[in-house]
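Would you mind keeping the following structure in view while I ask a few things?
As you look at this complex, bear in mind that one protein chain is not there, while each of the others sits in place.
Presenting chain A:
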Amino acid sequence: MKLIVTVIHVPLSGGFWGLKDDQGQEYLPTNLDQKYAKAGLRLEIMAKEAEDYFSVQMWGTPVEILELKVL
């Protein structure tokens, strides 16, 4: 799936980086490179849902980023 998202910092479970689209849908990236971990950064990504992914974050839909473009 293709998504336009904003990078956000979520202050739960010790804090982590999440993605939020313009409709408010939340995504937990399983492989976001540290260089994109900046609050407010707009990204266009191609991603697929991470099927077997469990986390301490328990937040958003886990997604694996396949392609990424900074907007």
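In this text, a residue touches a chain if its C-beta (ideal position, glycine included) is under 8 Å from a C-beta of that chain, and two chains touch if they have at least 3 such contacts; residues count from 1.
Operating definition for what follows: contacts and distances are computed from a predicted model.
The chain that is not shown carries the UniProt protein name "Subtilisin-like serine protease", picked from "NAD(P)/FAD-dependent oxidoreductase", "Subtilisin-like serine protease", "Phosphate transport system permease protein" or "Cytochrome c oxidase subunit 4". Within the entire complex, the positions of chain A that touch the omitted partner chain are 11-14, 26, 30, 49-50, 52-62.
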